[in-house]
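Note sheet for the following structure.
Moving on, here comes chain A:
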Amino acid sequence: ACSSGTPDAGGDAPSTAEPTAITVGVIPIVDTAPIWLGVEKGFFSDEGLDVTVQPTTGGAASVPGVVAGSYDFAFGNYVSGMVANDKGLGLKYVTNGNSTAGNPDFGAVIVAADSDIESPADLAGKTVSVNNLSNIGDTTIRTVVDNDGGDSSTINFVEVAFPDAEAAVTNKQVDAAWILAPFLDSAVANGARVITYNFSDFDPGLDVSGYFTTLKTFEGKPELVKAFQTAMNKSLEYADTHPDEVKQIVTTYTKMTMDQLDAMVLPKFNVEFNREALTKLGKAAADFGTLSAEPDLDTLLP
Partner candidate 1 sequence: MSSTNSRMRNQRVAGPALGLAGILLFLLVWEVVARAGIVDQRFLPPASEVLVTFFGNLIEPGFYQAVGETMLAWAIGLAISTVAAVVIGLIIGSSSFLSKATYSTIEFLRPIPSVALIPLAVLLFGVRIESSLMLIIYASFWQVLLQVLYGVADVDPVAENTAKSYGLGPLARARYVIWPTVLPYLMTGLRLASAVALILAITAELIIVSRGLGYQIALSQSGGAISEMYALVLATGLIGVIINLAMRFIERKTLSWHSSIRSEVVA
Partner candidate 2 sequence: MTTPMLSIKNLKKVYQVADGEIEAVRDINLDIAEGELICIVGPSGAGKTTLLKCIAGLLTPTSGSVELAGVPVSGPPKAMAVVFQEYGRSLFPWMTVRANVELPLKNAGVPKAEREKLVNEALVAVELEHVPESYPWQLSGGMQQRVAIARAVAYRPKVLLMDEPFAAVDAQTRADLEDLVRDIWHKLGVTILFITHDIDESVYLAQRVIMLSNSPTVVQDDLTIDLPDERDQLETRSSKRFAELRTHVYEQIQLAKASKPTGAVATQKTTKR
């Protein structure tokens, strides 16, 4: 209610003279390249949207930001959304954001070169770092370990931020670390070994993150949502087919260099939700106690 970014009125017609101003909260990482690219390409103004991309540094601000109306949409991974809805927050994902790239992937569990961990099952009983507990990292890793025959309940997960994770592995402060690009690539270049690409090993078609809004906005402003979906999907498609432009735009809003980007694996940008994989993800999260019950995907997804 107190943000300048809210759209004017409810009954606005898109693609007319007056564009609707919206604010989208995103994390400034490679995963969100499509929206930056889409804005640059004019996909959003085509739909009558004047988008302000507002960088945030994580879920701590983005969910309350959406709920408080500072953001009309925000970027977040699906487990976060499931957890929020599990607590009754009423979030709705409107489009996909990024998906696993397969093998190799942009995220993996790594160990030091001289570690005796060889397979996911060996992680049992070890200390593994993830950026946030009770989230997509530990959920997928545990499933992968269980599938490999290990007992994932014996893993000791600790929180270490991605930028610090490689150091933690090298200095033997943790046995293994879940790590994302670009840190993954530099770690591997320095000798770290990949134990599992946990997203794609969980499900080769796993969607990782998406753009969400509140149920209230979703139901109250169908036109706005529709316009956003159209433009966003166009952006995803474009990004998926133009990796060089993705890399180019990433250098404008992060401090990554072209060299780093050339070395790393880009995520896939799928338009279609992979309901099957998300159902599996929700079930795993519920099994491990991150969620109190399996999520209702009909509420979570459009």
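Note that in this section contacts are C-beta pairs under 8 Å (C-beta built on N, C-alpha and C of every residue); 3 or more make two chains touch, one makes a residue touch a chain; residues count from 1.
Behind the choice of candidates: all candidates are chains of the complex that A comes from, given by their letters.
Computed from a predicted model, the values in this text were never measured in an experiment.
Q: Going by the C-beta definition already given, which one of 1 or 2 is in contact with chain A within this complex?
A: 1
Q: Note which residues of chain A are touching candidate 1 in the complex, please.
A: 2-3, 25, 27-29, 54-58, 60-61, 64-65, 67-71, 161-163, 166-167, 170-171, 182-183, 186, 190, 254-256, 260
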